[in-house]
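Only one protein chain is missing; all other protein chains are in place.
Now for chain A:
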Amino acid sequence: MRKIINHITSPVSIAPLATFRLLFGFIMLVSILRFMINGWVYDQYIAPKVFFPYYGGEWIQPLGETGMYALFGLMALAALMIMLGLFYRIFSVLFFLSFTYAELIDKTNYLNHYYFVSIVAFLLILVPAHRHFSLDILRKPSLKLSEVPAWTIGIFKCQLGIVYFYAGLAKLNPEWLFEALPLKIWLPANQHFPIVGPLLKYSWVAFAFSWFGAIYDLCIPFFLLYRKTRLYAYAFVILFHISTWLLFPIGMFPFIMILSTLIFFPASFHEKIISGIISVFKALSIFVRSGSAVSLNKYTYNRALLYLLGVHFVIQLLLPFRFSLYPGKLFWTEEGYRFSWRVMLMEKAGYVIFHIEDPETGRKGEAYAHDYLTPNQEKMMSTQPDMILQFAHFLKREYQLKGIKNPTVKAEAYVTLNGGGSRLFIDPNVNLANEKESFKHKSWILPYEENKVLNANNY
């Protein structure tokens, strides 16, 4: 134990941490500006009339038009300040809070890479990443550090390793490995690409991509850690992420990973980055000139912080396995699916017909999501049981407002998973208006295997 403590608290150069901070702030700034320029603040937070908060986080609501733009403005400012290392203590906290708040408003927008950003932002709060190559040391020269305890850099490597390794573990399922699904469905859609396009329709290509993806994810953290393989591994990082960027609409994630994984490189490499940046932008030399650096600091033996991090990583290691506490096929029920680094694992689509009944008069009708939800919300809701339940509760309130005291809301939902053909998804006889959300298994999700027919009509 003492050995471990000694190892993680031993002093190392602060350079990797400083460039990590700078690059992360930079890519976040780009991501947020891109998000705003694409009009997604409006599409995701202002246009929708209904939102899907997380269980337990129902108090997290959108802030209205002005509020949402202000939130994203603050987020962009905070990213910029993290990049510059100016008032870092405050802005790292503000960035984490504003970003995480925005992501928790609506499950529709859940992306693994947003979850990753939230975690990194949280970890950045805990480390002195602003005490080298930053405006804070210009502001207050005594802040300057040349060395930090090893754990302040190790936690980011550890987190990245978890992301890759668990993404790889998630690919170790029969569909991915032995049927090349869903890549066999997705790749042929790109057959208009020059040269490789015509190849993408062959199933051996889908198999090659599937196996390469799984092996890459499982191995890359180790190859990045090991000095002799690091450079080749990083070449694969670039190759892999650029390919996924070209093939799939996954946004900024590839670039975030390409920049983040630089932290695996040694301090000398990061010093070179810093001096490289300074030689290009001469004015930036003020970032390093001032102050005389000290090497060790008060973080070294802050036990509480280390315990907090210990808890964080134990959660990180266990959370992705929570799915095994639920019965049924994970991709079908999605119970324990999120927050587990399951990226690009399935092709799922569905359609839900909501049957409304007024028990007092016996009158029956139907309600459809398109009247209330954005196309993206409707798409996400149609395949995720917890969102179907939330929407059923929303419909219950809607019909109560129309004067029906106790409306029955049943969902006739059809879902197709990995091109398997749409089949009945949840029990159409269950009144969802009376079902409660919880972490328990939703018994009204029909098992995948037993439902092979669409023509189960007249509910």
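In this section, contacts are C-beta pairs under 8 Å (C-beta built on N, C-alpha and C of every residue); 3 or more make two chains touch, one makes a residue touch a chain; residues count from 1.
FYI, contacts and distances are computed from a predicted model.
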Query: Which choice in "Carbon-monoxide dehydrogenase small subunit", "Imelysin family protein", "Selenate ABC transporter substrate-binding protein" or "Transport permease protein" gives the name that UniProt lists for the one chain left out?
result: "Imelysin family protein"
- request: Tell me which residue among A:Ile90, A:Leu231 or A:Ala349 touches the hidden chain in the full complex.
  value: A:Ala349
Message: Going by the contact rule already stated, which one of A:Ala70, A:Leu225 or A:Ile242 would touch the omitted chain in the full complex?
response: A:Ile242
Candidates A:Phe91, A:Trp151, A:Phe209 or A:Tyr448 - the one touching the absent chain: A:Phe209
Query: Which one, A:Leu172, A:Leu199 or A:Leu231, makes contact with the chain that was left out?
result: A:Leu199
Field: Option touching the unshown chain, where A:Thr229, A:Ser275 or A:Thr416 are the choices
entry: A:Thr416
Field: Interface with the undisplayed chain - residues on chain A
entry: 38, 40, 43-44, 109-113, 182, 185-186, 188-196, 198-205, 207-209, 211-212, 239-240, 242-243, 246-253, 342-351, 353, 356-358, 361, 363-368, 370, 375-376, 379, 382, 404, 414-416, 419-422, 452-455, 457-458
